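Have a look at the structure below, then the notes.
Presenting chain A:
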Amino acid sequence: MNVFLTSIFVIVSVITLVGALGVVMARTVFASGLWLILSFAGVAGLYVLLEAPFLAAAQILIYVGAVAVLILFAVMLTRRVMGDPGVSQNNSQWGAAAVVAALMFIVLSLTSVQNWRPSTESPPLLAVNALGEAFLGPYLLPFEIVSVVLLVALVGAIILARE
Partner candidate 1 sequence: MTATNTFGAPVLSLLIFLPLLGAVGISFINRRNVGVIRYATLGVTLVTFLWSLQFYFNFDWNNQGMQFVDRLVWLPSLGVQYLVGIDGISLPMVVLTTLLTAVAVGASWPVETRVKEYMILMLVLETGMLGVFTAIDLFAFFVFWEAALVPMYFLIGVWGGPRRVYASVKFILYTMAGSSLMLIAILALGLSHAGGPTFDLLELVRQPVPPGTQALLFWAFALAFAVKVPLFPLHTWLPDAHVEAPTAGSIILAGVLLKMGTYGLMRFNLPLFPDASRQFAPLFAILAIIGIIYGAWVAFAQRDVKSLVAFSSVSHMGFIVLGIFALNAQGLNGAVMYMVNHGLSTGALFLLVGYIYERRHTRELSAFGGIWATMPLYAVLFLIAMLSSVGLPGLNGFVGEFLTVLGAFRANPIWAAFAALGLILGAVYLFTMFQRVFFGPITDTHNEHLEPLNLREILVAAPLLILMFVLGIYPNLVLGPLQTTVAQVLQMVGTAVALR
Partner candidate 2 sequence: MVSGLDFQLFLPETILLVGGIAVLIADLFLRERADRETNLAWVSLAILVAALVASAAQYGVSESLFRSSADPVAPGAFVVDGFTTFFRIIAILTTIIVFLASVEYVRGRTAFRGEFFALMIFSTLAMTLMAGSTDLVMVIISLEFLSITSYILTGYLRGNVKSNEGAVKYFLYGSITTAITFYGASLLFGVAGSTNLYDIAARFADPTAIIGTPLMSLVLPAIIFLLAGFGFKIALVPFHQWSPDAYEGAPTPVTAFLSVGPKAAGFAMLLRVFAVALPEFTHEWAALMIGVAMVTMTLGNIVALSQTNVKRLLAYSSIAQAGYMLIGVAGVSVANIAGIAPGEGGAGLAIDGTAGVLLYILAYLFTNLGLFIGVIAVDYLAGSDTLPGYAGLLRRAPFLTVAMTIFFLSLVGIPPTAGFIGKFWVFGAAIQNQLFALAAVGAINGVISVVYYFRILKQMWYEAPADPTPLRLPGTMNAALWICLSLTLLIGLFPAPFIEFANQSIHMLGVFVRS
């Protein structure tokens, strides 16, 4: 990998991680939501580096554009959270977090020191076509089931939220 790509990777990674840290350390839920957008955007950048432009676009559209905005709306509509910034948003279990982080670091380093076989295939130019074929091909069943899951989630949301 050349220096240019590496430095881009570093920048994008830092953006993602800083965003993620911001989510857990922000003083208000609203700020957490804003940091989440930054983290999502960083992930989109990683997809670009992985030569998956369609995924990157989907990430921006769905997560940055829809999910995060939805979260912010929900937060703004919840008066009590907006009006009470004094309460800490995390449980301050820094020790436990450190242990988990250390374990995660071990797994991640194991992953990166592996003798991976790089794929010889070049990524398809129009990933959307392959994706569509996969959804209606080998992944037909999961694709259909996901729609049922969404239906159930919808019903559940109504039951749990309607006064």
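A quick word on the picks: all candidates are chains of the complex that A comes from, given by their letters.
Here is the rule we go by: a residue touches a chain if its C-beta (ideal position, glycine included) is under 8 Å from a C-beta of that chain, and two chains touch if they have at least 3 such contacts; residues count from 1.
Just so you know, these numbers come straight off a predicted model, no measurement behind them.
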Inset, instruction - Only one of these touches chain A in the complex, so go through 1 or 2 and give me its number. - result: 2
Legend entry - Complex contact set, residues of chain A against candidate 2: 107, 110-111, 113-116, 136-142, 145-146, 148-149, 151-153, 155-156, 159-160
